[in-house]
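Removed from the display is one protein chain of the complex; every other protein chain stays in position.
Chain naming follows the written order as A, B and C, and within any one chain the residues start at number 1.
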Amino acid sequence: MAPLTPRLVVPVDVKKQPWEQKVPLHNRWHPDIPPVADVTEGELFRVEMVDWTGGQVRDDNSADDIKFLDLTITHYLSGPLRIVDSEGVPALPGDLLAVEICNLGPLPGDEWGYTAIFERENGGGFLTDHFPNARKAIWYFEGIYAYSPQIPGVRFPGLTHPGIVGTAPSVDLLNIWNEREKRLAETNPQSLKLCEIQEGTAEWHKMASEAARTIPGRENGGNCDIKNLSRGSKVYLPVFVEGANLSTGDMHFSQGDGEVSFCGAIEMSGFLELKCEIIRGGMKEYLTPVGPTPLHVNPIFEIGPVEPSFSEWLVFEGISVDESGKQHFLDASVAYKRAVLNAIEYLSRFGYSKEQVYLLLSCCPCEGRISGIVDSPNAVATLAIPTAIFDQDIKPKHSRGRPGPKLIRLPDLLSCSNSGQLSVTQDQSGTRAS
Amino acid sequence: MAPLTPRLVVPVDVKKQPWEQKVPLHNRWHPDIPPVADVTEGELFRVEMVDWTGGQVRDDNSADDIKFLDLTITHYLSGPLRIVDSEGVPALPGDLLAVEICNLGPLPGDEWGYTAIFERENGGGFLTDHFPNARKAIWYFEGIYAYSPQIPGVRFPGLTHPGIVGTAPSVDLLNIWNEREKRLAETNPQSLKLCEIQEGTAEWHKMASEAARTIPGRENGGNCDIKNLSRGSKVYLPVFVEGANLSTGDMHFSQGDGEVSFCGAIEMSGFLELKCEIIRGGMKEYLTPVGPTPLHVNPIFEIGPVEPSFSEWLVFEGISVDESGKQHFLDASVAYKRAVLNAIEYLSRFGYSKEQVYLLLSCCPCEGRISGIVDSPNAVATLAIPTAIFDQDIKPKHSRGRPGPKLIRLPDLLSCSNSGQLSVTQDQSGTRAS
Amino acid sequence: MAPLTPRLVVPVDVKKQPWEQKVPLHNRWHPDIPPVADVTEGELFRVEMVDWTGGQVRDDNSADDIKFLDLTITHYLSGPLRIVDSEGVPALPGDLLAVEICNLGPLPGDEWGYTAIFERENGGGFLTDHFPNARKAIWYFEGIYAYSPQIPGVRFPGLTHPGIVGTAPSVDLLNIWNEREKRLAETNPQSLKLCEIQEGTAEWHKMASEAARTIPGRENGGNCDIKNLSRGSKVYLPVFVEGANLSTGDMHFSQGDGEVSFCGAIEMSGFLELKCEIIRGGMKEYLTPVGPTPLHVNPIFEIGPVEPSFSEWLVFEGISVDESGKQHFLDASVAYKRAVLNAIEYLSRFGYSKEQVYLLLSCCPCEGRISGIVDSPNAVATLAIPTAIFDQDIKPKHSRGRPGPKLIRLPDLLSCSNSGQLSVTQDQSGTRAS
Partner (left out) sequence: MAPLTPRLVVPVDVKKQPWEQKVPLHNRWHPDIPPVADVTEGELFRVEMVDWTGGQVRDDNSADDIKFLDLTITHYLSGPLRIVDSEGVPALPGDLLAVEICNLGPLPGDEWGYTAIFERENGGGFLTDHFPNARKAIWYFEGIYAYSPQIPGVRFPGLTHPGIVGTAPSVDLLNIWNEREKRLAETNPQSLKLCEIQEGTAEWHKMASEAARTIPGRENGGNCDIKNLSRGSKVYLPVFVEGANLSTGDMHFSQGDGEVSFCGAIEMSGFLELKCEIIRGGMKEYLTPVGPTPLHVNPIFEIGPVEPSFSEWLVFEGISVDESGKQHFLDASVAYKRAVLNAIEYLSRFGYSKEQVYLLLSCCPCEGRISGIVDSPNAVATLAIPTAIFDQDIKPKHSRGRPGPKLIRLPDLLSCSNSGQLSVTQDQSGTRAS
């Protein structure tokens, strides 16, 4: 008889701080972070994880926690896990680690999430020039569905996924990362601002100066934020160090392509039930580097038949002309920005504030596509929204005789208190110092 | 009793040149191009169209036609059509024109297409630095399926769509286009090279200097290359001139998101069966400009339940680090480029040349997504390929005991003849002069 | 270069009677019906076909043609086609014939169809006790969509398919059919009434006494009425005679599972584009008889990703208790009847007459399932209807504050003229005699 229940290898207690967990978490990528457990190929195991802020955001009535969020202590990951085969031989550099997501969800008893707009000065987001102020929406779950008192009239099933899944980098890969990002920072100092200082806890101190931030996706997987990486999908990760040292975190109940508001998924704590397979020599067999070294590879993903499927979509288009009317050359980021802005303008006619739509497009199961990337000078990007998530008909139609879109004012997002700023900051740092 | 068959408003004879058609075609956007027919709201009508090169590409054994293609005479469109309501009142500026695609396909008797890599010096493409030489693949159709002798082992149903659907711009909109593209050309002279000169035919001469090229997608729709704009979908186009002046062209049997090789769809002649609806005042009601003028809008699309749906996908990821290892800042175009390169490298291990895969990814129903656009400094783009289009299993797997990927050399793409260049050029220009 | 267009092997002229076609049709199954053409394995070919009544039903305002339809001359099939391999060797008894449906549709210029309720005394149907009178609805096509002036508020894409596809039976198989149906007729004389007499035309006369009717599906395929046998699907037919002798007919623009009103699909003339493959010895390898002889087999079908997919369904249930309240034992037919009746009652609350719903459920893409067949004494059958085909919300809901279902009287089905009966009958037989 098989064991019926997945082995719990990383438990998490959401009432405790990330650095107080029984099994230590980590929020940097480094080859020397010691594995917290061994996992055998083929074994079903369970990993629990804190939400990406480690509990800094609360189910309350103010966006103050968002405004003053300490971004230096985010993205606490569960792991690393050392993966071995049935004879105890660990995954080795050059192997491919296939990680199957057999199940996942919120942590029992903690079934809620949030999505937020960061302050321009503290985190920002894709449209921070348009929406510079902190805002927050709380989402409650009804099984597979989420709804928010701050974004009424919308309810959708979660395409739940981990934002972060990755293996540990080797020293060489870490050096590549640090070097290329340093060069970028010379011309764009803002680009690495997020999480730039990590004072952290004592035990990770030795690696702090060289370890890599968890914010971007990279060759090891990392914060790839691929919204379809859900139940029944598989990740093929390159192995750079002995044991692979698999880490996961940043659970999302749901996310739209692009996660545009940055804190844009429905962020939550959660659990993963995983199964690993080692494909010996798989990096060489399946991954060819695109770049100057053999390490310039990316993971591959496999998506199966097990997810919500919508059959009707409303699609917004953007071209690479920015909001000032300036023409850019085949720039998909500019085109996508305009597609998102077009969608925000459109949906705000149905009774929503623009901030509400911005958050909704960050977290609902919408698809962001690069439709055209060669028709000079305009890249064309599209944003497709499943119409079924709304409780009203959002399609354009003749106004004759039919009721127009809802013009009643709906409840809006949570904003910041006027006076509470200092105390919250103090409270926050106080908590953290303990 | 209703008329059973859609009214044919633009017939096309593929044996004739674009400028020899009974109903004249056009290959520029301009408000003064006179409508070729009136169409009434609610009426089912049929429009035929030449392929985007107007017959320059042949079903033969050489890529010479691609190498020497005359890009100044491409994108001949069918139309413009003047849309009126049931009382004869035309669509007016400020209305929204809903165009439903009821049916579409190749022209009977001309059921074939092609996809090609352009020379770096004549057209180029998304990966022209990697694939600078002209190549061609011919696709034959078996009903809804396409196969190519030059890309064996692949067969897929077409998500057939028009690359171009648009309304005529107003004078003001045309001025905006010309102005902003002129500014771009000052810093990037390459950006408008495609179709830059249009000697054209006499009747369009008066507008030639101010008319806009058809290459990019713009506010009027245009060359949006949205691969899902197929049977059962709807486009909501802004109306800028009286009558809307709807034009369509550039039929694709199938295209991948991004159409990466530029001549990347399965290009063909074809027909559309359309139905229009005028939403009076719809621009104001549904489209809010994002930009400095009321004209900075984009069309909206609606996609329905009628298309191939695949349930298993292999997904390749790219981040905004380019092939030299240089770090870019949240650049989705760079990330998508790397995702495409990763997919090319991977699939070339299954017996294909890289050029074959490049063309295949241009035209098969693959999806290009902007997965992450906020995790500084790396944008994350993904390219998802339906596994069912291959006749072999392309998923990574253990090599133990199982046969590896096909390593036999397959037939390759069509390339250019060594000696035929001049004669082909002469022949080409000769044909065109006539 | 490949031939671009499928070879037309059976042309049809809908202005002529079935027995006047250039290539003769047939409406019986018999091994001696001579093939009308040879088709080679791998070749793409086109077969045209008359509608199942051979043109007896007209696009007019009366159901008289339905009431007096001559059922003895229905189901004219196109073929038989003799299938040979690339070396000219015909398909042989014991082989399996794989027939791929590459494309299909209405005949150009004849884009309309009909669905009807037969008189109880002339054809009947699944619910003839409830709906004994002839009724007719005409459907017009807008590309892939159908709509009917007689069933307003509904529009859906066609899951178009041939009702009949089959190979010729051998003499032995024909004897089995005749014998077992004769035994049934001894206890249930009604069961074979349809098409019982076939006076036919002279050339088929010699086989008339022993040939099999085309009404039921049988071991050779035949009138299987499988609604998903559409574009991109494949049929594996057993081969009973040399050459296989493939025939097809009875094209349906759309049909619901069960085709409950008997003349229940959207019946039309049409064309098929097919490709055949011979699997040598495939009957032995893949089909095991279930029954007393090696001939008791059935075809296998393969369904691919290319068809309308709906994501929301309203499902009606029936149990094996009939309308009188009588309990039957695990009888799926009774359960399905009740499910259909439940659906008719429900939908008739939204402004439709019950006859309208009966016809709609016969022809729209609804799914009839055997959900439970073991929970004694009740079989449970379900009928699932895609909600997207209606222009109103048909789901149950709170009435508070919301508008109720449409109670306005809609146009109804076409019924019979009062006085036109005799003349039509005469006209009908007169036409036929000519």
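Observations, loosely collected:
Keep this in mind: contacts are C-beta pairs under 8 Å (C-beta built on N, C-alpha and C of every residue); 3 or more make two chains touch, one makes a residue touch a chain.
Everything quoted here is computed from the prediction, not taken from an experiment.
Considering the whole complex, the residue from C:L4, C:L92 or C:V321 that touches the absent chain is C:V321.
Interface residues of chain C with the unshown chain, by the touch rule above, are 96, 98, 125-126, 176, 180-181, 183-184, 188, 190-194, 215-219, 223-228, 236, 257-262, 264, 277, 279-282, 285-288, 290-293, 296-305, 309, 311-319, 321-333, 336, 338-339, 341-342, 345-346, 348-349, 367-382, 384, 395-399. For chain B, the list of residues touching the undisplayed chain reads 309-312, 388. Against the chain not displayed here, chain A makes contact via residues 1-2, 4-6, 44, 59-60, 100-104, 108-112, 138, 140-145, 149, 157, 231-232, 273, 275, 304-306, 308-311, 388.
Convention: only the chains that are shown with their structure count from here on.
Of all the chains, the one whose CA centre sits at the greatest distance from that of chain B is C.
We define each chain's centre as the mean of its Cα atoms; on that basis chain A and chain B are separated by 33 Å.
For the pair chain A and chain C, the distance between mean C-alpha positions equals 51 Å. Rounded to whole angstrom units, the spacing between the C-alpha centres of chain B and chain C is 39. Touching of two or more other chains is recorded for residues 309-311, 388 of chain C.
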